[in-house]
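Sharing a structure here in structure tokens format.
Only one protein chain is missing; all other protein chains are in place.
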Amino acid sequence: MSQNDICLHRVQYYETDRMGIVHHSNYIRWMEEGRTEVMRLRGVDYARIEATGILMPVVSVSCDYKHPARFGDAAEIEVKIERFTGVRLEFRYRICLQGTGLLLAEGKSVHCFIDEQTRKPLNLSKRLPLESRTMFLLAEEAKGAEE
Amino acid sequence: MSQNDICLHRVQYYETDRMGIVHHSNYIRWMEEGRTEVMRLRGVDYARIEATGILMPVVSVSCDYKHPARFGDAAEIEVKIERFTGVRLEFRYRICLQGTGLLLAEGKSVHCFIDEQTRKPLNLSKRLPLESRTMFLLAEEAKGAEE
Amino acid sequence: MSQNDICLHRVQYYETDRMGIVHHSNYIRWMEEGRTEVMRLRGVDYARIEATGILMPVVSVSCDYKHPARFGDAAEIEVKIERFTGVRLEFRYRICLQGTGLLLAEGKSVHCFIDEQTRKPLNLSKRLPLESRTMFLLAEEAKGAEE
Partner (left out) sequence: MSQNDICLHRVQYYETDRMGIVHHSNYIRWMEEGRTEVMRLRGVDYARIEATGILMPVVSVSCDYKHPARFGDAAEIEVKIERFTGVRLEFRYRICLQGTGLLLAEGKSVHCFIDEQTRKPLNLSKRLPLESRTMFLLAEEAKGAEE
């Protein structure tokens, strides 16, 4: 895994709750922050995709919480494309404490692509071949790294 | 002040921070919740206004924090129109603890109206005379109640 | 299912994103709002549980998004206890559009109980038998309703 696939997030005070830890809903937001940033560094700019009239809604999301993060901590959000078919995109996330590498949470999100006007599903490979190619390669790369 | 001008908000766990109290940024959101709900009960539906292509951006906001709210509390958000000129709308808020009436926070927000397409300011009295009339009356009513 | 098991949530403007729909992370917050409110109505007050020095961290969460909610909508959050063992608590959620009953999302959350001081897991049945009994009954009730 290259350094490109990690996004650093410093825990904000407004992300904590009265248990003294980061509220669990924020990890779902960190995943979004992670995939946006990591894709951007790889040349797939989500703001640019949207500018072409394509939206990428979330189909499902899940998260397993392993260890709480606290104010003052910084989290490393590792993002991998697990699968990309052109009509469906799956990300895997590992969120670790910076410094120690302690696993804080693991998650997954599934996305599809729709036309902003018609709100109908579409195949990204046909509309944005360049971005699609990058995603195919990243999915291949992630698979290769596991083997 | 009529009961119509109060919106009840039950404090959510995700609104607390590690001080054990509601994070200060949420009061800004409660003001929005309050003005949306109170206007709606008075017949001015913000979702309907937006459907006509008019947006109501926030020009400024301020809040004085008097007493912290906690998880388990319910807050009464009292909303008053302080001033409405057709191009500018000012709200005043008093947020109190339900039951005791203890003042938690006081705030103010100023809004203008813009056309969704051109993003240019507009006079609501010309575009939506009915809603404008209600706002004028509410502003008069609030002024009368103070005297 | 009784009316007690439903919590109504009016969509807030601050919950929408630039896709024009409710941001997916907010459904995770709605689940919390739902379980807190539904449990409270059944006599299990989470604020009171915390006051006895017991915390209920989230172990895992998942959500499948079926249809987007928008500003102006109200959502019905249906909450069921799927399983309660004393050391582990599982909730199921169905979030529907008020009025039409259209399914917006389905989700699940798993929780454990820990001592606030020691941060060690604990068995709620031993510490709070009354609340535990209610949860056992609710889990039974939910199971019975499905058969």
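As written, the chain order gives the labels A, B and C, with residue 1 at the start of each chain.
FYI, a residue touches a chain if its C-beta (ideal position, glycine included) is under 8 Å from a C-beta of that chain, and two chains touch if they have at least 3 such contacts.
Fair warning: this is a prediction, and the values are worked out from it, not measured in the lab.
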Given A:D17, A:E32 or A:E131, the one touching the chain that is not displayed: A:E32
Residue of B:R29, B:R70 or B:R92 in touch with the missing chain, whole complex considered: B:R29
Interface with the unshown chain - residue positions in chain A: 10, 12-14, 29, 32-33, 36-37, 45-48, 50, 71-72
Residue ranges of chain B at the interface with the undisplayed chain: 18-19, 21, 24-26, 28-29, 32, 50, 55, 57-65, 68
Those residues of chain C which, in the complete complex, touch the missing chain: 13-14, 16-21, 23, 25, 70-71
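The rule we apply is simple: only the chains that are shown with their structure count from here on.
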Central chain (by mean CA position): C
Best-connected chain pair, where connection means C-beta pairs in contact: A-C
Geometric centre distance via CA averages, chain C-chain B, whole Å: 29
Chain A and chain B: spacing of chain centres that average the CA atoms, whole Å: 35
Centroid spacing, where centroids are CA-atom means, of chain A and chain C in whole angstrom: 25
Multi-partner residues of chain C (at least 2 other chains): 29, 32, 50
